[in-house]
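Only a single protein chain was left out; the remaining protein chains are all shown in position.
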Amino acid sequence: MEFTPRHSDYEARVRASFAGQQAMPYLGMTVERVAPGEVEVALVNRPELTQQLGALHGAFVTALADGAAGYAALTLMPADAEVVTVELKINFLRPALGERFVARGRVLKPGRTLSICQGDVYGVQDGRETHVATLVATMMRVANEAH
Amino acid sequence: MEFTPRHSDYEARVRASFAGQQAMPYLGMTVERVAPGEVEVALVNRPELTQQLGALHGAFVTALADGAAGYAALTLMPADAEVVTVELKINFLRPALGERFVARGRVLKPGRTLSICQGDVYGVQDGRETHVATLVATMMRVANEAH
Amino acid sequence: MEFTPRHSDYEARVRASFAGQQAMPYLGMTVERVAPGEVEVALVNRPELTQQLGALHGAFVTALADGAAGYAALTLMPADAEVVTVELKINFLRPALGERFVARGRVLKPGRTLSICQGDVYGVQDGRETHVATLVATMMRVANEAH
Partner (left out) sequence: MEFTPRHSDYEARVRASFAGQQAMPYLGMTVERVAPGEVEVALVNRPELTQQLGALHGAFVTALADGAAGYAALTLMPADAEVVTVELKINFLRPALGERFVARGRVLKPGRTLSICQGDVYGVQDGRETHVATLVATMMRVANEAH
């Protein structure tokens, strides 16, 4: 599916919104790629992000998938919009093992108010990717200054 | 619904598993209450946990709800079991505002392999609670030493 | 939670909308109870509604839960609104056995555009209820005449 962004600054817009929230940089997440309707977010694994069985904690797998999906929605929004997650569902396919994780988000259905997005998370080890989780979420456009 | 734990040490078991994962203590989460089929987890708000609109980031709302729900399942498991999340879905009801957050998890349906659990997150401000999210998740029992 | 409907005819409104869709009466579903923010829908079991293991097929369990939840949302809407389901998630707790099924829907969070609702389905046998499924869904208000 080909998407046409509503303004040419969609990448700068995504990067500014990302930098404007403290949570994702705090966790060490980085925006890797921005295209119309698609965003990639990455995270280098570290011990304090793991759960009791040594894998990346599901909360961070979810944060990656949700971030990639939400910013994918933002690429197709007007310049003054923000996006919040209305709901998300994630299925954990395999233990989230890897030295690094990458989440690829894409818009399944853009909308004026609601956008439906998918986010897939891959564990990366020695350059090899394993699909560890898949998320589908509903994103809602909100005004930039208020919730 | 009344649940009977399979061993008397269920509370110690939950606290040990919680301490054994680095992610939840790293985020500042604490186990507040443990009862058969029910667990309460809390988190004091701080700036690095917020999203671009000033509310608690959805990743941490999800971590709270999932943690409370998963540990609720663990209270009903044999002493040598661990629990992993198979899937979770969370609906964000309101912006997650508050000086503190509490998640209450409970088992809807215990099972030998799979347990279905609910987790509700409340923002607390000046002693008043606001319901900010509701999660339903499938938890799977796994052996303690392996995934 | 106490809800105040926006007009006094909310029950007639629900029953008219229900009668206006062919699917639910075709399946044999009936509206049992309507209150502000709450609706109960029922279905008498019959062989053609079963799956390969003899239980009520998940599609009809879902239809019951979704119907009860959606009409619960409609009770709090203006008289000229309709409601469509944006997304739904259902966890099947037990095999859906019973001579009759009842779904209880309630609004968790009413909203101008989106309402979050829960729907629980119970199998009824010899007057005894068993909880067989739980659904959480996002309902969206749409204009009555168009989608």
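The letters A, B and C name the chains in turn, as written, and every chain counts its residues from 1.
Heads up, the rule we're going with is that a contact is a pair of C-beta atoms (placed from the backbone, for glycine too) under 8 Å apart; a residue touches a chain by one contact, two chains touch by 3 or more.
A quick note: this is a predicted structure, and the numbers were derived from the prediction, not measured.
A.B. asks: Among C:R6, C:H57 or C:H131, which one touches the chain that has been omitted from the display?
C.D. replies: Once the missing chain is taken into account, the touching residue is C:H57.
A.B. asks: From the listed residues A:L56, A:L74 or A:I116, report the one that touches the chain absent from this view.
C.D. replies: The missing chain is touched by A:I116.
A.B. asks: Footprint of the hidden chain on subunit A, which residues?
C.D. replies: 89, 91, 93-94, 108-109, 116, 118, 131, 134, 136, 138
A.B. asks: What residue numbers in subunit B mark contact with the hidden partner chain?
C.D. replies: 86-87, 89, 113-114, 116, 138, 140
A.B. asks: In the full complex, which residues of subunit C touch the absent chain?
C.D. replies: 17, 20-24, 26-27, 47-55, 57-60, 62-63, 66-67, 82, 84-92, 95, 142, 146-147
The criterion applied here is as follows: only the chains that are shown with their structure count from here on.
A.B. asks: State, to the nearest whole Å, the distance from the C-alpha centre of subunit A to the C-alpha centre of subunit C.
C.D. replies: Computed value for the inter-centroid distance: 33 Å.
A.B. asks: Where the centres are mean C-alpha positions, what is the separation of subunit A from subunit B, in Å?
C.D. replies: 23
A.B. asks: If I count partner chains per residue in subunit B, which residues reach a count of at least 2?
C.D. replies: As it turns out, subunit B has residues touching two or more other chains at 89, 91.
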